[in-house]
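A single protein chain has been removed from this complex, and every other one stays in its place.
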Amino acid sequence: MPETYDIAIIGGGIIGNAIARELSRYELKTILIEKEIEVSFGTSKANSGIIHSALHDDMRTLKGQLCLRGNALWEKLSQELRIPFERVGEILVARSGSDIPVLKKLLDNAKTNKIPAEIIEGSRLHDMEPNLSPEISTGLLAPTAGVIPPYEMTYALYENAMQNGIEYLLDSKVTKIVRDQKSFAITAGRSEIKAGYVINAAGVYADEVAKLVGANNFRIKPRKGEEYILDKRLDNINNHIIFPTPTPTSKGILIIKTIEGSTMIGPTAEETSDREDVSTSDAGLKKVLDFVRTMIHDIPKKDIIASFAGIRPVSDTNDFIIEESSKAQHFINVAGIQSPGLTAAPAIALMVVNILKLSGLNLKQKDDFKKYDKPHRRFSLASNKEKELLIKLNPTFGNIVCRCETVTEAEVVTAIRNGAKTTDGIKLRTRAGMGRCQSGFCLHHVMKLLSRELNVPEETLTKRGGDSLVVREKRLPAGRHG
Amino acid sequence: MKKIFADIIIIGAGPAGMAAALKAGKMGIKNILIIDRMPEPGGILQQCIHNGFGLHKFKKDLTGPEFANHYISKLGRPNIKVMLHTMATELTRDGKVIISNDTDGLVEVTPKAIILAMGCRERTRQQVSIPGTRPSGIFTAGVAQRFMNIEGYMPGKEVVVVGSGDIGMIMARRMTMEGAKVHAVTEILPYPGGLSRNVVQCLNDFDIPLYLQHGVVEIRGRDRVSGVKIAKLDQAGNPTNQTFDIDCDTLLFSVGLIPENELSRMIPLELSPITGGPFIDDNYQTSREGVFTCGNAAFVNDLADYACMEGEIAGEAAANYVNDALSSEFNMRVVAGCNLRFAVPNFLTGKAPVTLYMRVTQPMVDVKITSTDNIVNIKQQIVKPSEMIEVTLDKAQLAKIKELKEFRIGVTPR
Partner (left out) sequence: MCPIGCAVTVKSDGSGNITQIIGNKCKKGETYVRDEFTNPMRVLTSTVAVEGAAISRLPVRTSNVIPKDKLSDCMNEIQKVKVNAPIKICDKIIKNILGLGVDVIATRDLS
């Protein structure tokens, strides 16, 4: 560990990692500090994976501008990170006559902002979305909206950043920051980190972290969202991301076409004071089902195989706050990144680099920036020929660990070698455990592999760090008896 | 890709698959391939260390491993090839099976007949929509059983079992015997979901309270489960305000089994929405010629004994099919009538004798099982959804059934 880092990023979600990767292009000593045992375990753990068209956004806000800018960067980013990205398009439907003027206004805004959009009506609309309820006859299509696998993306950013020299300090909550003339002294977990610049990307805790240096001119007002995933066997419920017509305060509850081809419904939006409350609720499920069924009648409750919830780090300005703090020099807040945070991520990273430049940091580009080195795509998506080649290279590709998602031992081991320590970490990286049996079959296989690769006893393994042990003690006899 | 041929490929070396393999072998089939994704045969029986197996088939009270051993010890015949640690990844439209393991990689098998014996999986917490947090310490009962009996771990210490299915009750006893405290078993229906024997020997024996018509309405706990809220349910199954909390660190879910038919869908095979398995005739042949199924993959059985008996029928039929000797006299649909959730097999072809298996929709006493034209007329004292009813039809009865327009069977009060 060097004496002083040039930059310390606090927060290892999508934003923190996007910034880390961008910074890894420069000759800088950068460290990312994350309080959970693995990256992407905070708000990013509940990301829906949507790349918004920016149709909804007000271009007078930072959110709007960065969303639009970000949307255009996704082809390049997804190619560099070798993850799938599909512009499935979004359709905002009118559920009543009074919605139509709203859609027309959005269409006008779209034209002004050069966002491709058009009104689709009647049979043309129903051709595009055959399951739309027959009462709906008007929709606004924005073809530049898309979907990605959010976890794969975050881990790709993280791995590419590591390949290019970014250091990671995990399982270390920042509890104290002392500022002196030259740098910040950060106490994180049991470590002391010194850095010339701090980038605060701490999600729902961004205001608390900022407070440590008096840079908290904003407050985070957590807002919970619940989502429900349907069995991917039902892969033709919808073809686009279906939105209702938005209200002034909310985009509404959606019917999402995930990159996997399955359908996900949600999110709800509920103010909460508990930043760790990621519980789902009967009320939430009812709200989601009642709402989405106004758009597609037959969404089956019995085919919901999983549910989750996340906390949006909404700022009290309701906009992104991305700026060097006026209260603490060289402390850059990247806070309030709610939706469209994922879409904006590449643009946010570039903006942060610019802020650093303007702040006086000397940014010298490396000429040996390593491209993301992911050797192959997901086994389950490979052709039989590709699969055979992979198995030839590494026979453990022939060993299927997760039946429901066809995840191989080789992929699980790679995930562990790239930093997964928990069963949730494996799940998010490889999809093992995300299928219809919800790790019923693969759990003990995954645990054996974690135990073997990390050289730790299985009874110390956790679901996601902290006290979330998967099992309790191994039962050993007290003595020996023949 | 390596390509091999087989007369019969059996997917799954649990009790049903093994029984099918041995029967087909007895009938002279030369090239039988049986595969299983586990490192040893026996299927789920290897983790079912409790007794209660074999009462019907062998008239003995055996444990799961002992029952499995009866078949495993006979598998070493030259005409039966066993491939373990091998998963079937694809069933193609043209009847081939792609399998995978880490020694042979991907292998394409061209069989003359296929027997699907994949067993079933457990319904999960998510599928019964219990809201709350998603902490560690939540298991389906079968996963907890695996951890305890094969890996040697205690899943937890303070337990609540959700659902009174057999596996849940068995695990309630198992965990108690190994030092855990099982605080409750909850069941949303007004009657237990598993065998009566298990209510007695697993719950009553250990004073574990069974809360019928109760459901878990909330799960709490940040990293690990810390407790649940249980509510009494009304007649319609909705939670009332009568609730109570139990602190616990482990939840076991025993809320039903689902036949594992993802492979079957690939062919594609028509599945019954009620049983979850393919539509089958009395040869256990599916809607696709040459494709048979047996055991829990066909429908959820109460006992491994039945799975084996079905395996033998499927094995014999597949062997006949391979030898071009599988014939059917007629094709009569079996309609599940009054008070029956389902009756299998779905079609009769004239084979005699044939055993029909059925489940009632609710517990009833003093009933008779009757069919069209009274061809079947059996008195029974007690019937329960958790205990399958068997009705065996003989040649004479089948001759009568042949002449019917429709064969409907049902259960009515006497």
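Just so it is clear, A and B label the chains in written order, and each chain counts residues from 1 on its own.
Please note the rule applied: contacts are C-beta pairs under 8 Å (C-beta built on N, C-alpha and C of every residue); 3 or more make two chains touch, one makes a residue touch a chain.
The model shown is predicted, which means the values in this text are computed figures rather than measured ones.
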Open item on the list: Tell me which of B:Met27, B:Leu55, B:Ile246 or B:Leu404 is the one touching the absent chain.
Closed with: B:Leu55
Task: Candidate in contact with the missing chain, chosen from B:Gln126, B:Asn149, B:Thr370 or B:Gln397 - done: B:Asn149
- [ ] Touching the absent chain in the whole complex: find that residue among B:Ala141, B:Val160 or B:Val199.
- [x] B:Val199
Open item on the list: Tell me which stretches of chain B touch the chain missing from the display.
Closed with: 39-40, 46, 49-52, 55, 61, 63-66, 68-69, 148-152, 177-178, 195-197, 199-201, 205, 381-382, 387
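Basically, only the chains that are shown with their structure count from here on.
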Open item on the list: Roughly how far is chain A from chain B, centre to centre by C-alpha average, rounded to an integer in Å?
Closed with: 39
- [ ] Spell out the residues on chain B that touch chain A in their complex, using ranges where they run on.
- [x] 1, 37, 85, 87, 89, 98, 100-106, 121-122, 124-127, 129, 131-137, 140, 142-143, 146-148, 150-157, 178, 217, 220, 222-224, 249, 262, 265
- [ ] Provide the residue numbers of chain A that touch chain B in the complex, in ascending order.
- [x] 233, 276, 278-282, 284-285, 301-302, 304-308, 384, 387-388, 391-392, 395-400, 403-404, 406, 409, 436-441, 443-444, 458-459, 462-475
